[in-house]
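One chain of protein is taken out of this complex; the other chains stay put.
The block that comes next holds chain A.
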Amino acid sequence: MDMIIPGSAQDLCDAVADALREGARLEIRGGGSKAAFGAPRDARIVSMAAMAGVIDYDPAELVLTVRAGTPLADVEALVAGEQQMLAFEPFDHGPLFGAPAGAATIGGVVAAGVAGSRRVTAGGARDHLLGFTAVSGRGETFVAGARVVKNVTGYDLPKLMAGSWGRIGAMTELTLKVLPRPRMAVTVAIEGLDCCAAHAAMARALGSHADVSAAAHVPKGPDRARAITLFRLAGFPPSVEARAAVLPVLLADHGALRRLDTTEAAALWHTAGAAAGLAGAVLWRLHLPPAAAPGAVAALEPFGPRWSLDWGGGLVWLALDDETPAAAEQVRAAAAAAEGEAMLVRAPASLRAVVPAQHPRAPLVAALEERVRRAFDPAGVFEIGRFEIARSGG
């Protein structure tokens, strides 16, 4: 397959112009860690790998500008060196697809809207992308947003770009908001709660002065004798200690709290936040109103799912062995009944060919979204069909 490796925005404009002329489509690829995501497809690959490196980083301004192909790991190491962080807690999806870690790029995680456990309190990729430069499907370079943390000048196109999956343009540069890394983070946990009780405990903690920055739940399973519900407290040590003292009182009726050591805590957050170790051919992400999570999980019990909760229940990772479209339909139905959505993350090609990766939108919203995509990409150069299912006579 063709692989184009632009070294500059101008190269990228040329690649789009060529594609327009030749009727080809372009798949923008960061690290390709999501290559196995969505429907199988055929397009010219545009690798962002050569457009890497930091453009500007001033820690005191809380702002970082980088080229899109910069590896996520490099960005994280850079900001960690200044005791800062990407607050949306992006993570590398490579391992979910059996690929080695380390390939993910900053452009790719932002375009995929990746956010980890801190999402529930600190916001997602959308909340931290301040500005970008991109090449549109018209083959034009344009900028949107800015390089300062507070800005309302013009439409907030960075929101559209975050989570756009390469469908409205190829970012060449991104400006991100960075935040101080908490001086201290501890994880306290309660064991033995069922899904309903876990949700109730997390809702109470998230709605309290304990100011937990993340709350997740991992049920019991083959390698875990008891379910465990996690609460992360982060900040300055006197504050963390004061809030850690609040939780046992607040959650007394749910059981005793235990402080986890860092290794155990990291492994559990990795499971709850990034579905690490959630085996099964088919992997789903359900984004739900948190209170609806226990009901959705119960509805899918007949499929014997392996699951975990993050975002206080707002995110359910769900792995199934059942590769049939009928099972997929049940998952979508359960998410819809909960007034949420289900995204198909990992599945065999046969299932991905018939079940769209993204939750279907209401027809009017889908039509509006299509018009917005055409506003950036009138000819559909970036429409590689990742999220479409081939329809006969469509």
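Note that contacts are C-beta pairs under 8 Å (C-beta built on N, C-alpha and C of every residue); 3 or more make two chains touch, one makes a residue touch a chain; residues count from 1.
In the analysis below, contacts and distances are computed from a predicted model.
Participant: Look at the options "Response regulator receiver domain-containing protein", "Glycolate oxidase", "Glutamate/aspartate import permease protein GltK" or "Fe-S cluster assembly protein SufB" and return the one that UniProt uses as the protein name of the missing chain.
Facilitator: The correct option from "Response regulator receiver domain-containing protein", "Glycolate oxidase", "Glutamate/aspartate import permease protein GltK" or "Fe-S cluster assembly protein SufB" is "Glycolate oxidase", the UniProt name of the unshown chain.
Participant: For the chain left off this view, which of A:Ala9, A:Ala274, A:Leu288 or A:Leu309 is in contact with it?
Facilitator: A:Leu288
Participant: Name every residue on chain A in touch with the hidden partner chain.
Facilitator: Listed in rising order, the touching residues are 20-21, 23, 25, 58-63, 83, 113, 115, 119-120, 123-124, 126-127, 136, 138, 140-144, 146-160, 162-164, 167-168, 179-183, 203, 206-209, 211, 235-236, 238-239, 241-243, 246, 287-291, 311, 314-315, 339-341, 343, 358-359, 361-362, 364-376, 378-381, 383, 394.
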